[in-house]
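Take this structure first; my questions come after.
What you see is the complex with one protein chain gone and the rest in place.
The block that comes next holds chain A.
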Amino acid sequence: MGVSDFPDAFKDTRATKGVCPFNDQNDSVAMLLRFKDVRKSAHDYKSFISGAQPGRIVVPSEVNIRDTRQIPFEVDPPEHTEYRALVEDWFKRPLDAAYEAGLEAIIAAELDRVLVKGRIEAIAELSLPIQSRALTLLLNIPMKEAETWISWGTHVFRSEDSDLDGDKAAILYDYIDAEIDKLIANPDDSLYGVLLQSEYQGRKMTKEEVKGVLILTFAGGRDTIINYLTNTLAYLAEHPEAITELRDNPELLNTAIEELVRYFSPLTHMGRVVAQEKEVSGHVAKEDTRVSLCWASANRDEAIFENPNAVVLDRKMNPHVAFGFGTHKCLGATHARQLMKVFLRVFTQKVAKLTVVKAVENIEDWGEHQRKVGFDSLEIELNPIK
């Protein structure tokens, strides 16, 4: 198996059962694996709710390490609708030409830096710095702030030995608390400042609500973007012809990013709490238990996708759910897509050849199923276009 192959971990269970039980800290989760079940359940926010105890819809559950409700992520309509409307325009800013130019400058500078070195560990030296610096654009704060986030390492919530590390999570929560206090004292036009001035239900957003939006922004866009970038590097290393094709045909960029995000599905799944008993593919989802919407499995469903385990850069019909589906679809998707597109464009303009020297895979453990989601480390060698 090649280093850029990401096997379909759920194939057999998706075909035979459609649902896979997973015991998470004694709050079991039924993982829904079929595309149609995933989409239908994601759409049915009344039966499968997000507005449960904060942290419970995340798998592994974060109920023991987080009390703050992530907003709008852990709220359902009608409240969700107003929260989402408050932030929607802000999260569309990545479509502005100035934002795109900012991303291009960040990515070009990072690539120039590592091209001088030649051989790097891609996660620590490229993916994490790009993700962090790009986040300063989304938050509209000075770029130097990214140094703090880079110093946290790749896992804000996870330590080396544990999926859920309360001390590590506290670093982020304490940091956001301190930043909000700074902004209350000195308001500005950052996301913090804008949220603190926003009104929800006719009153100012509370500090706790602002914190909820910020935790979501930090947590949702960290491992996901890092995995996407690192996995893309592995793919390009093993498919040098793709580097040339993307360089010569920029119109391919749009379908290429959608296909890569389908194939990698950087977020394996997201949970919901059952509010009304439902049957899904023979599984009776009982009230107050959990299901999860397995985006990674749905995105390889052969009932929907032709040749699902191949990366087809010009795939025309690609109804993937890598950014979720329905009411709670990814708020950061516009930022992510712009970052993905600019990364491929700048990378293919600057890099002639890319080789993987050593790869350590990151394999997630979902009970019966082990899924490769990315890498713990990826040593690569880069050669610039002369």
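The working rule: a contact is a pair of C-beta atoms (placed from the backbone, for glycine too) under 8 Å apart; a residue touches a chain by one contact, two chains touch by 3 or more; residues count from 1.
Please note the rule applied: contacts and distances are computed from a predicted model.
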item	value
Complex member absent from the view - protein name from UniProt, among "Aspartate carbamoyltransferase", "2Fe-2S iron-sulfur cluster binding domain-containing protein", "Outer membrane protein beta-barrel domain-containing protein" or "ABC transporter permease"	"2Fe-2S iron-sulfur cluster binding domain-containing protein"
Full-complex contact with the absent chain, from A:56, A:269 or A:320	A:320
Of A:53, A:255, A:289 or A:377, the one touching the omitted chain in the full complex	A:255
Selected residue (touches chain absent from view) among A:31, A:304 or A:380	A:304
Interface with the undisplayed chain - residues on chain A	36, 39-40, 43, 254-255, 258, 304, 315-321, 325-326, 329, 333-334, 337
